[in-house]
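Every protein chain except one is present and positioned as in the full complex.
Take a look at subunit A:
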């Protein structure tokens, strides 16, 4: 079971799943705050809508297209 960090907190997740699924499985459905301050979560699940973008290992990436890797550092709602 790979361990990732979400906002600094360690989290053990299933291998072979997306970062998005790992967060959703923890009940985290809000991935970002919109420009007018609304909570938003993933819509398309396939890299088109960009609603699931997060900071992962210092880079803004689409959580739905990224598979979990040991030691990944995920920051929610990063700019």
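Everything below uses one rule, namely that a residue touches a chain if its C-beta (ideal position, glycine included) is under 8 Å from a C-beta of that chain, and two chains touch if they have at least 3 such contacts; residues count from 1.
Simple rule for what comes next: contacts and distances are computed from a predicted model.
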Quick one: find the hidden chain's UniProt protein name among "Putative hydrogenase 2 b cytochrome subunit", "4Fe-4S ferredoxin", "Oxidoreductase" or "Sugar ABC transporter permease". "Oxidoreductase"
Footprint left on subunit A by the chain that the document does not show: 14, 16-18, 20-22, 24-25, 29-31, 34-36, 38-51, 53, 64-67
